[in-house]
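For reference, the structure is listed below as structure tokens.
Heads up, one of the protein chains got dropped from this complex, but the rest are sitting where they should.
As written, the chains take the letters A, B, C, D and E, and residue 1 is the first residue of each chain.
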């Protein structure tokens, strides 16, 4: 699952076992990234709390939009783990397998409205040339209706996956096999 | 302090006010990154808990080594905020102003032993071409004595600053002025 | 289907109509790239003849290996059309949906033997820095058993998709929707 | 001539021998790229048919313009073979040795009208960052008078040399010595 | 001081000894770059004469502005020697330690007026992609009030440090320790 020899805690602390149980119930699997963090309880707890805040807390960005950013950042960084796991999330949340595949390949080829296109342009540039971000980049987000709070959230999600992609790359983290088949319903006509 | 209009909570929740108080006591300042997160209590709490786990939890890496990684990643990403804040930390923790400046400019020019050189080579590569990391890169760390647990920590710190650099870049976060002068004692003869 | 206004010949010349019929029979669809070329009979004929020679003629490379190269080159170039169309071909020919997805994301993360790894390393480098190819690169292919004839074929396939990716990019060519679902059988346990 | 041991067919099939004869008559030489393909009759036939369609078929682009694209793509890819062979073609067709040299060095330094400048900007970008081509790039071509059919041809030529450059690089193909001296008449005053 | 074994002339020619004396008087040190050139009298003389002309001759650019260009070019090239030596000069000449640090980290994060921003944009681009400079780049300088003579001087300084950075890199030149502490007065409130 990863290329480092870091055995999960055994037995798992109760809160971690319960967390894994909720994953099974809700997702049908325990994401390998969580199993990877299971060698240390405090790392597991602070990572999951931080992740859930970034990806699930109330926001002007929908859950799907946050997953779209995750996929585009992971495409820029060519992160196999995150493309598979979050590509599945985009397919499932959008009900549109074409969208997930297109964002993974090259978001510029996707059929997007101006809001989501601006959001993904910002995420791409922040990933590839963070030192070049300037006021004009923020202005482009405001011009399509994002608030400053939304801009924070776009930045936070894009930044998070720049972290997560690198933990995956550094450890050769491999995704759960189940992700590959999720959300593969008949593509839209 | 940042280019987004996100006012801090007012009044601050008690735990956050206490946290700021401890920063003042210990560092003589409240880092601007913490003030930036103060617009939202849960974001503040999960970020600080996660940060403290990555940077301060027991590890095979010293606190200084983690700050060295922070500076080298921030140099690769040309992150002004983190170069100033963590450059100061390297100077203070090492008592060596030359080390901090050299890592900020070009870590390859620093006078490093093989352990720290391998650690920083990994952090640089993970930052600049994460998709190209392979078993040979992990092997190079093991060859200088790092355990798999240490490799996780190197990856976690390097990855963290790839996130943090991008939050700073996206928001045009500016460092506390006090950092510039810290640890500028007479350079070693 | 493409962003240029180039209507197909109407009626189609007999040989082209027959070609399209064979595609329908064999693949269940007429690939959009062929429809794109249908505005000009000689362009269609010379392109298909050349393509078939590169991808289907007898070779030391299997059909699957040639499709693997197609996917890896298209990943390097971030070509949406070819990743979808040839990603489907890798899934179908290999019966392994994980392989196709992994090559599309980052071939270095795929579970490959030394022969196919060397083949794909060559294709990647030839795509990304063709000016830097030297005798050592050919020697690495010979070292895993490729003949000089095989090396020609690896080069020819990788070079072909560097062309094809760019025709697709220049014209905003979009893939047939059917590709997305092909070869998505249950992933290997 | 190339770094692969691939002997030409011996004797050459009649059509290939005739083709070589026509080259000698018309060009005074048989281009080494054709000799390189002579190890396999079908590869030779489909390559030459496809090449001739791209470079010589009726088009809104002149023969010289297609050679100009060839040189600029080969400059981007730093392809020695194609810079020498097609640099000679530009010199001969234009009667302007300065033009050929300048396009080979840096097309932005050449003295070009808006039509040819736009054409070469598109070819350069399609070569260097194909994934970033968008409608605005096609619009820039239409703005200087190119039809959609012309845009196809610009793309086809630029894409072709992205292929051809890579076959040359992969095989260390060396150009006929005669090319170096062609079209070196006194430069325009 | 450098990684090449090139002993200074001994005794130093009179003019060189006098030059070193003037450095001691004026700067309190002899810059290591000058000691590095001291193995050859003619190289020393022509280098210092050329350097002084570029950096100290009358110009529409102030001495500080020329040092700002030096730092930004050295940042682009990640030149440890020049960042330390010329970073000190910016701090001393401007009396603003924040400016020097910010230009060294990422000039886009500095608080600059349009004149100096345009000047540094030009220097950065000329350093990173010289082949792409065009009339529009010169026009951007004229638009903020630079004369053609000033543009020459901006180009000359930026170009000079592209040279100097590389002599330092090639020889692993290390800066005088004294530079690190210079101009570190209390940062502006």
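A few points about this structure:
Note that a residue touches a chain if its C-beta (ideal position, glycine included) is under 8 Å from a C-beta of that chain, and two chains touch if they have at least 3 such contacts.
Keep in mind the model is a prediction, meaning the values are calculated, not measured.
Shown chains touched by the hidden one, complex as a whole: B, C, D, E.
Where chain B meets the omitted chain, the residues involved are 106, 108. Touch with the hidden chain on the side of chain C covers residues 131-132, 134. Touch with the hidden chain on the side of chain E covers residues 3-6, 39, 42-43, 45-47, 49-50, 52-53, 57, 77-79, 122, 126-127, 130-131, 133-135, 138, 148-149, 151-152, 154-156, 158-160, 162-167, 169-172.
Simple rule for what comes next: only the chains that are shown with their structure count from here on.
Common neighbours of chain D and chain E under the contact definition above: A. Matching CA atoms, the turn from chain B to chain C amounts to 120°, rounded to the nearest 5. Taking each chain's centre as the average of its CA atoms, chain B and chain D sit 50 Å apart. One inter-chain figure worth recording: chain A and chain E are separated by 43 Å, centre to centre, where each centre is the mean of the chain's CA atoms. Looking at chain B, one finds that residues 78-79, 131, 134, 172 touch two or more other chains.
Under the stated contact rule, the graph of chain-to-chain touches falls outside the line, ring, star and complete shapes.
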